[in-house]
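This is the structure, below, for whatever I ask next.
Every protein chain of the complex appears in place save one, which is left out.
In this document, chain identifiers A, B and C correspond to the written order of the chains, with residue numbering beginning at 1 in each.
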Amino acid sequence: MYQLGIPDEEFIRGKVPMTKEEIRILTIAKAQIKPDGIICDVGAGTGSLSIEAALQAPKGMVYAIEKNPEGVELICKNVDKFGVKNIKIIEAYAPAGFEQISRLDTAIIGGSGGNLDEIIEAIDRKLTVGGRIVINCITIQTIAQCIAYMRKRTDYSYEAIQVQVSQLQQVGGYDLAKAHNPIYIVTCEKRGGKNID
Amino acid sequence: MYQLGIPDEEFIRGKVPMTKEEIRILTIAKAQIKPDGIICDVGAGTGSLSIEAALQAPKGMVYAIEKNPEGVELICKNVDKFGVKNIKIIEAYAPAGFEQISRLDTAIIGGSGGNLDEIIEAIDRKLTVGGRIVINCITIQTIAQCIAYMRKRTDYSYEAIQVQVSQLQQVGGYDLAKAHNPIYIVTCEKRGGKNID
Amino acid sequence: MYQLGIPDEEFIRGKVPMTKEEIRILTIAKAQIKPDGIICDVGAGTGSLSIEAALQAPKGMVYAIEKNPEGVELICKNVDKFGVKNIKIIEAYAPAGFEQISRLDTAIIGGSGGNLDEIIEAIDRKLTVGGRIVINCITIQTIAQCIAYMRKRTDYSYEAIQVQVSQLQQVGGYDLAKAHNPIYIVTCEKRGGKNID
Partner (left out) sequence: MYQLGIPDEEFIRGKVPMTKEEIRILTIAKAQIKPDGIICDVGAGTGSLSIEAALQAPKGMVYAIEKNPEGVELICKNVDKFGVKNIKIIEAYAPAGFEQISRLDTAIIGGSGGNLDEIIEAIDRKLTVGGRIVINCITIQTIAQCIAYMRKRTDYSYEAIQVQVSQLQQVGGYDLAKAHNPIYIVTCEKRGGKNID
């Protein structure tokens, strides 16, 4: 049985960039997924976040939205490998693809392709009050845009952290720090306001 | 219901230092706790790691070992607050206190008070094969000692990371990075060898 | 004689925030100050960057622009303490204050008070070709604005780094990492275009 925190090497990967283990763990924990939660993972890439989310919501459902056919294929392979039943793949360029989703408890945005505001708005239309949107940002432009947008949304609160992980590689008799790139994780909570009808 | 990743401010804290949310999340995820797991938390402090561990093991048990009476009192208060039933507090200066534990699936060491080797050996005597020991190190001496010891234990593999988290504080119209102190997390896995009788 | 890298505790400080030693060193080095250079330090605060700059330009001049009277007083005290002769203090809220400066080889912006674009434009009017502007950013908004502006200025190239320093505090037998807040340092170089008449 898999717990939160699947090692990177267990995922089938192509050339598609993958969220690293520690960032996946923190993202999923910040998302506060419930066992019966309905979740979307936007820019699902290899599906690593989708699979971790699906394992946290055995009675729920994860919608993995991915525009890249190579990514979609990888998600399929990883869904097979991990034997998860509760992932639906939507091949679409977000904010397209949301018409298939009627309600969301949690949303994860791993990749936004520049449409961050529109994606958050598409999520917001389906998101239940108290629900969370967790956004991974690897560029200055994305974190700045994300925060600027969230500051305008008085119906949301947000928390943002930057995480930098280094791995100690065992080389001969030494342990050598190898840095992973730093990443911002923004956690937004819908505190009220308009909800889906 | 609480998920992994309880916000820092929900814990009752005194002057006892507390493991920060993100480090708690990563520590518990690295520990790979099973629903029926038997866990110990050495140097339990406020009990924040014990409580997160207990929530991951609803059919298991967490032994919180803490030498400091002020810490023991805080753990009691937090156990009450979060309503967890599966924590046993052992007031002892580790490696003392382990005689009350017959078997361990997972061990967390948040504080070692300088007796790291002896504590790991006390844990090892009870730890099942495949079990993990996750150690938080905030000093150069502790991470160095921990790695030096683990390199001698050919019956264990280890992985070590350093994590540095900054929080963006919302001050007026600005988001200002406030750094938390960096911490090393060492994850050791018992791959075979002698087990408890 | 003082070299680049004056320890923090040697500066007279009030409640005014001060650029930390390592960030000062990197900022001054990135500024590539020449012995006869004309430099401005915008948002000079305690004057720590001004003094380090002045020591690098013994035949040049540093204009320290600071709006806060408390800051101006601290700069005066530090100028006295370090015995530097080549600092002129301009009490003004930048971009005001530049009328007193006829030419600049280098500019340092430690604090911008929200007027970053206007300050850079005021500097640009005086800056010689090949001259540098080095900007310290501690908020997401400032680094994002700085980069967005620089991307529009095709007559400048820029390099941006984030630096995070932790100090090992010697506590009893242990060395404990204490993190300083991370900071972005943007180094802009004027590659051609319009120069002062």
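Rule of thumb we're sticking to: contacts are C-beta pairs under 8 Å (C-beta built on N, C-alpha and C of every residue); 3 or more make two chains touch, one makes a residue touch a chain.
Here the structure is a predicted model, which is why all the values come from computation and not from measurement.
Chemist: Which of these, A:23, A:38 or A:168, touches the one chain of the complex that we don't see?
Modeler: Considering the complete complex, A:168 is the one touching the chain left out.
Chemist: Would you indicate which residue among C:18, C:33, C:72 or C:120 is in contact with the undisplayed chain?
Modeler: Considering the complete complex, C:33 is the one touching the chain left out.
Chemist: What does the interface between chain C and the hidden chain look like in terms of residue numbers?
Modeler: Residues in contact with the chain left out: 1, 3-5, 22, 25-26, 29-30, 32-34, 147, 151, 159-168, 173, 175, 177, 184.
Chemist: To test your reading of the contact rule: which positions on chain B touch the chain that is missing from view?
Modeler: Its contact residues with the unshown chain are 140-141, 143-144, 147-148, 160, 162, 164, 182.
Chemist: Where does chain A touch the missing chain, residue by residue?
Modeler: Considering the whole complex, chain A reaches the absent chain at 114, 138-142, 164, 166, 168, 173-183.
Heads up, the rule we're going with is that only the chains that are shown with their structure count from here on.
Chemist: Taking each chain's centre as the mean position of its Cα atoms, how many Å separate chain B from chain C?
Modeler: 43
Chemist: Which integer distance in Å separates the CA centroid of chain A from that of chain B?
Modeler: Result: the chain centres lie 27 Å from each other.
Chemist: Using the average of all C-alpha atoms in each chain as its centre, how far is it in Å between chain A and chain C?
Modeler: Averaging C-alpha atoms per chain gives centres 39 Å apart.
Chemist: Among the residues of chain B, which ones contact at least 2 other chains?
Modeler: 164, 166, 168, 173, 175, 177
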